[in-house]
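The other protein chains are all here in position, but one chain of the complex has been omitted.
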Amino acid sequence: MNLIKKTMAAVLTFFFSMSIWAQTIDASQRSDLNLRAGVTEISNEVYDLHMLMFMVCVGIAVVVFGVMFVSMYLHRKSRGVKPANFHESVKVEIAWTVIPFIILIAMAFPAAKTLIAMEDTSEADLTILVTGSQWKWNYRYMDSGIEYFSNLATQREQINNKFEKGENYLLEVDRPLVIPTGQKVRFLITSDDVIHSWWVPDFAVKKDANPGFINEAWTNVIEPGVYRGQCAELCGKDHGFMPIVVIAKSPDDYAQWKADEISAIETAKAEEERLLSMNMSMDDLMANGQKIYLAKCAACHMPNGEGLPGVFPAIKGSDLALNDRAGHIDILLNGRTGTAMQAFSKQLTLSEIAAVITFQRNAWGNNTGDIVQAAEVHAYANGQ
Amino acid sequence: MAQEEYQKYYVPEQSVWPIVGAVALFLIAVGAGNLTIDITNGNEGYGQWVLLAGIVTLIVMVTGWFRNQIHESMSGLYSDQLGRSYRQGMAWFIFSEVMFFAAFFGALFYARTIAIPWLGGASNNAMTNEVLWPGFEAVWPLLQTPGGIESTQMGWFGLPLVNTMLLLTSSVTCHYAHVGLEQNKRKQLSWMLGLTILLGCVFLGLQVEEYIHAYDIGLTLDSGMYGNTFFLLTGFHGMHVTLGTVILIVLWFRVQKGHFTPDNHFAFQAGSWYWHFVDVVWVMLFFFVYIL
Partner (left out) sequence: MSTATETAHHGEHDDHHHHAPAGLKRWLLTTNHKDIGTLYLWFSFIMFLTGGAMAMVIRAELFQPGLQIVDPNFFNQMTTVHGLIMVFGAVMPAFTGLANWLIPMMIGAPDMALPRMNNWSFWILPFAFLILLSSLFMEGGGPAFGWTFYAPLSTTYSSDSTALFVFSVHIMGISSIMGAINVIVTIWNMRAPGMTWMKMPMFVWTWLITAFLLIAVMPVLAGVVTMVLTDKYFGTSFFNAAGGGDPVMFQHIFWFFGHPEVYIMILPAFGIISHIIPTFARKPLFGYASMVYATASIALLSFIVWAHHMFTTGMPVAAEMFFMFATMLISVPTGVKVFNWVATMWRGSMTFEIPMLFAIAFVVLFTIGGLSGLMLAITPVDFQYHDTYFVVAHFHYVLVTGAVFSIMAAAYYWLPKWTGVMYDNTLAKWHFWASLVSVNVLFFPMHFVGLAGMPRRIPDYALQFADFNKWISIGGFAFGLSQLIFLALLIKACRKQGEPATSQVWDGAEGLEWEIPSPAPYHTFDTPPLIK
């Protein structure tokens, strides 16, 4: 009897110290051990729910394993115990059916409450259409013309262990999503090809991007800052390489950013006009084309242009790249529906498309000598 | 349960048929897989030959295996208990078939009551319709897909109704064949079974007609969810009717050879269960694919 009391005490102490330990993890900090509490009200609620669940589970585990280990210690043959012979007890059995059931009901209430709050996307201040595609994100602000792609920014050499890995290795993008703090931002999430999942842990937002359907999620960030996440649904070869970066700016900074973006769009348009009437030299086209190729195309067609046999076709020696100039322009502008080859007309400017086509037609022994200028791409795009 | 008087349970000795069957399935899987790949890539391949070899092997296996079993059964090796094993095995097999069809019916229900309304903006999907599929209207049958493919509805009145009648009648004839067997009226058995087979064949013929009609009026396998569910459900059903008819034909020949007695006719019973099952699936199909 004494021993049982002692064990009970030990069990309780353990349970108690566990909960102290859990509390000492600073909730707002990023932990390598635990969920992060995040930067929104919802994410904090989720964190609390997680800790509650965790403590309940630890509690149950401690009780069950405690009893079991006590029994293993006390009721060993080597201690000369004779086995008892009982093998049922309706009372006990009812108790351990009903008690867990009550625990579950107690957990169900807060869970349901948080869930309902999370799924309520009504009355948003700002709506952003988030589109996943292999393997990048596209953001479109529904209230303004702002729209851009967001690609992994980590250098290939870091991934291949040639360069030292940076601090935000694999969690950095060329153009992060920018949102205002203190406002309810609604995300409309969809995909162009396979299923992706848009996940930012600090917001406790993870929603699948299903092709052909739009899912909704929302956040309301308290603190300005940079928040990083990743695609969370297997989406093919480079699933591990499509991070998400969100910058939350104070409403004033956000307004400034928005104004800058809109004027940048104007400048880009003018620049595009200018380039259209210009003829680039082969060297410029090739240099530029190579850069674009490595950034946008090499993920599938491989840096050496050989593709992945059976999955992504080679450009090196491809009939299209050697002989079919119109087809080449077409596939870049429009992609090929029903395959991973996406339309690049929105991702690249006309001159960039011209450059990458020229590059493909002259690199890796594709010595066609063809020069494709922006004007030609423009003509093709408008001639359709 | 085995409380009754004890009869020895027959445990067969070694048999080559299972391994032959395994090889057959292997060849079928490899062949069908390669054939599918070759067709889509437009390649000449060896897939169809492997598939064919597999099917032939399977037929050889089934024939050999059943011949053994018929022989054992006729020489009185089988106890009632074994008969029960067979019957229960057949019942569970049919249950598995039911679940196979359930997957396709499930797809049909899901598309009709969930996916398509959502594409039309129902439930939490208002934006899906507004942003991605503006102008798409959710109706069933889905004669215009969100992607813009158009097709035509199949009426239930003509051929399908006739086919329903045919199959329902065949269930009745099949039942009377069984009654004939149980009451040892061999003539009734033989005729009724023959009639069932005939009805099955006519059904299949009309089904081919129905498919030709569907393609004529523009409902094809690739014309969206309506065409998909229509062809896969009726198609798999058709395959089952074909199999059922073959089984019945085999049974008919066995009847001619004087097989089966009023109280020992597992094979016949299995075949007739299978036939009834195929009928029930059709009725469901007629109701959910054609009428509703």
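Labels for the chains are A and B, by order of writing; each one numbers its residues from 1.
Note that in this section contacts are C-beta pairs under 8 Å (C-beta built on N, C-alpha and C of every residue); 3 or more make two chains touch, one makes a residue touch a chain.
This structure is a prediction, so every number in the text was calculated from the model and none was measured.
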Given A:Ala287, A:Leu308, A:Ala326 or A:Ala379, the one touching the chain that is not displayed
A:Leu308
Footprint of the hidden chain on chain A, which residues?
30-36, 45-46, 49-50, 53-54, 57, 60-61, 64-65, 67-68, 71-72, 75-78, 81-88, 92-93, 96-97, 100-101, 104, 107-108, 111-112, 114-116, 118-119, 134, 158-161, 165, 167-171, 193-195, 197, 199, 201, 204-208, 210-213, 215-216, 229-241, 308-311, 338-340
Where chain B meets the chain that is not shown, the residues are 1-3, 6, 8-9, 11-19, 21-23, 25-26, 28-30, 32-34, 36-37, 39-41, 65, 81-82, 84-86, 88-89, 92-93, 95-104, 106-107, 110-111, 114-116, 118-119, 123-124, 132-133, 142, 145-147, 149, 221-228, 232
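Here is the rule we go by: only the chains that are shown with their structure count from here on.
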Express in whole angstrom the distance between the two chain centres, defined as the mean CA positions of chain A and chain B.
44
Chain B contact footprint on chain A (complex, rising order)
119, 129, 188, 190, 212-214, 216
The chain B residues in contact with chain A across the complex are 118-119, 124-125, 127-128, 131-133, 146
